[in-house]
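All protein chains but one are shown at their positions in the complex.
On to chain A.
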Amino acid sequence: MSASSQAPIAFEPGAHADGKDAKKSEDVPANAVSATPKKKEPPPESPESIRQRSYVVLSFWAIILIIGLPIWWKTTAIYRARLPLDQMMDWADGRACRPVFPLRISIEADSLQDHEAQHLLRTTQHALDDLNDFSAHHLRLELSPSNASTAATGLSTGGVENEELALVIRLLPGTTTKADLQSYAPILDIYYTPNQIPSSSSSSSSLGNYIANRLRGMFAEEQAMISYLLSTSSAPPERSPKALAPEVAESLAKWTTRSMKYSRTYHLTFSLFTPTATPSSWDIASALEEHLKPLLESFSSISNFTIDTQVQLYATPGVSGNVLKKEDLSGFINAAEWPLSPSIGGAPTINFIIYVGDMEVEGGGKGWLIPQWGGVVIQSDISDLRPAMLIFSNQLMSLLGAPESGSLPLRLMTLVRVRSAGLLLKASGTMGSLARLTLALPSISIPRSVADGVYTTIEHLRKACDGLGGQEALENARIAEEAAEKAFFEKSMVGQVYFPDEHKLAVYMPLLGPVGVPLVMTVLKEVRAWRKRRRGSR
């Protein structure tokens, strides 16, 4: 371009000259020569050279379009693996899975006649269904096999035969009506008086109502937990249960903030902190063996635990004073000085601390729980670790998210169901976030590993959803959640999030400007000349 203006011989753009002539000839065809008397018209161009010029221009453009553009496209394209966005959004919006927790409750009624038992079952189920307003959490009664073998039609369906029973009710004749929940097995003993046996004609029975109320009371907390989880997720509103009472919702909100994120393995660290040099040893090994190991063993189907202990001397707490106020409790742990470093490996650490000292918490009590972190007990004498261990066991249960009431086996089973629901919802939510992110940022790359993670997640979510309530569902939900998090936090996705357009322009401009302008201008001129020629020939 620049060369043309400096050249001694004037470069006359052929097309341009033609165009100008065309205009002139249209306006004043007669005295075109006399208007510029000094200027000689160049001889008309031969059609051959015109054709040659258009071939030149064409070939340049052909090279650019056929070779240049694809190369540019290929080298600057960002790899975006195809994600099943619709499916992901379905999961996030709760369309793909309807979380249902069918709880099988078996009734052992050896003392009753079959038809009586059947009738009782029916009336109780009826009473239960009347009481229940939350379809996702459904108690299903059935007769235990000893009864059911003779029963023609149980209420249990064949599809759920492999699920474990949530509870066994044993109906025993007694003098008064009372219920007795066994502490170490999921068995509820119900004593009934003989006059409570329902007659086959009545549609309801007092014993049936009693059992139904009793069951509802036992599972109320679990129901509230699950409905709270569903209400906080983005499930469609028609499916979530009616609003929870404010105080229940508040206590459940506390429960979610308190409990640790679910993991297959937890590290438990028991630490003895003392402000002086004594005591420098404690009998922790036997205390753990006696008070904590049994609890951890019963947890083994949900989570595994590793335990370590330490003694730390000359440790001063983060607050001073002998009476700790409520607001001091959060600052008690001296995070800067106490060696409570997080564990290595993926598993989270739960810390339990015995602080040897004469401190007292305002309003009584010697121990408190730190949400998602652990527990503290202040104790001046460590010769007997039993009280501290009992507090720690309670704290551990609530840190792991177990419900507060019920017998241990029931609490654990509830924990399995609540945890699988929570993980399921969390993984689904992550899927939704990932799908929205993918749509919102078209410039980020999506490596194949993310797509693989998404497919793994969806596969395991499907499995978890189908078998909700059991151990396998928990395991599947855990795998799904892990894969979802891994896919969402894929490192290579974040790297290219922001590569601004100005930046690209700055890189391309020095080349594209000087090369592109002559190419485009020439095409325009050629087109104009061609139109003129066509008009002229017509």
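A few comments on the model shown:
In this text, a contact is a pair of C-beta atoms (placed from the backbone, for glycine too) under 8 Å apart; a residue touches a chain by one contact, two chains touch by 3 or more; residues count from 1.
One rule holds in what follows: contacts and distances are computed from a predicted model.
When the unshown chain is looked up in UniProt, the name that turns up among "GPI transamidase-like protein component Gpi16", "DNA polymerase epsilon subunit 3", "Vacuolar protein sorting-associated protein 51 homolog" or "C18orf8 isoform 5" is "GPI transamidase-like protein component Gpi16". Among A:T309, A:Q372 or A:S407, only A:T309 touches the chain that is left out of the view.
Considering the whole complex, the residue from A:T176, A:N195 or A:S281 that touches the absent chain is A:S281. Think of the hidden chain as still there; on chain A it touches residues 1-4, 8-14, 16-17, 20, 36, 38-42, 45, 49, 53, 56-57, 60, 269, 271, 277-278, 280-281, 284-285, 306-315, 337, 339, 341, 343-345, 506-507, 510-511, 513-515, 518-519, 522.
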